[in-house]
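Removed from the display is one protein chain of the complex; every other protein chain stays in position.
== chain A ==
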């Protein structure tokens, strides 16, 4: 491995850009993501930065059970993220639909049906520590030696 690649790996592991998309949640998980940004958990000290622009992002946090309005838009947002990219499902809703996975509801979970999900953080809502751990554990795997992995 070249030195340049090593430097790239190190810098990338300290500079993870996160975008989050709420595809119809109850706001519980949104608040936990917000708590990650707050001084108590302070996600930025680990080199994770939150944007709302998918074109700047490496990691997409998917929140909420997928409502019909989001079915095509979720895919569009995913396509706008440049490679390397990874999606993390936050909370029970994108994993299973949780309490919305009942007959008669309009939601159509899981989010895996629409975009590839690399990690799932179960919980209703998950704790900020759990979200943080998931991002920190999944991001280096995706970004490490990205150039060498290319064909």
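Keep in mind that, in the parts below, a contact is a pair of C-beta atoms (placed from the backbone, for glycine too) under 8 Å apart; a residue touches a chain by one contact, two chains touch by 3 or more; residues count from 1.
Going forward, contacts and distances are computed from a predicted model.
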Candidate names "Succinate dehydrogenase, cytochrome b556 subunit", "Electron transfer flavoprotein subunit alpha/FixB family protein", "4Fe-4S ferredoxin-type domain-containing protein" or "Na(+) H(+) antiporter subunit F"; UniProt protein name, chain not shown: "4Fe-4S ferredoxin-type domain-containing protein"
Hidden partner interface residues of chain A, rising order: 10, 14, 40-42, 45-47, 92, 95-96, 98-99, 101-102, 120, 122-124, 127-130, 132-133, 136
